[in-house]
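Here the complex is missing one protein chain, while the rest keep their positions.
Showing chain A:
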Amino acid sequence: MADVAVGKDKCGEQRLVSLPLSRIRVIMKSSPEVSSINQEALVLTAKATELFVQYLATYSYRHGSGKEKKALTYSDLANTAEESETFQFLADLQITGEHSLLQTDGKLTVRKTRK
């Protein structure tokens, strides 16, 4: 499946989506119950993820204590995951065994407990 439809081109011009579709696809397909993904769904998921990154960063910055120092720190994010209902899912999922964001090792593997 072609990933060239959207993305940053060589001159860095703003395109619809910056995140690589191929990688997004890998993550989506790692979910065993998923059979196939239509290209539009892939593009939208990538775009939604970008929006999510923006939202998480700005929310954490605004509500965090790093604001005075003009910095975004790890604790700002950990607080967001714990305290905000919207971002609660980040605290709920078990990732590499323990708490979600509190692991600082490189790889992310997922073990989900679904109700």
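Keep in mind that, in the parts below, a residue touches a chain if its C-beta (ideal position, glycine included) is under 8 Å from a C-beta of that chain, and two chains touch if they have at least 3 such contacts; residues count from 1.
Definition applied: contacts and distances are computed from a predicted model.
A.B. asks: Name the omitted chain as UniProt records it, choosing among "CCZ1/INTU/HSP4 first Longin domain-containing protein", "DNA polymerase epsilon subunit 3", "Transcription and mRNA export factor ENY2" or "Cell division cycle associated 4".
C.D. replies: "DNA polymerase epsilon subunit 3"
A.B. asks: Please identify, in ascending order, the residues of chain A that touch the omitted chain?
C.D. replies: Residues of chain A in contact with the hidden chain: 5-6, 16-20, 23-24, 26-28, 30-38, 40-41, 43-45, 47-58, 60-61, 69-74, 76-78, 81, 85-87, 89-90, 93, 95, 100-101, 103-104, 106-112, 114.
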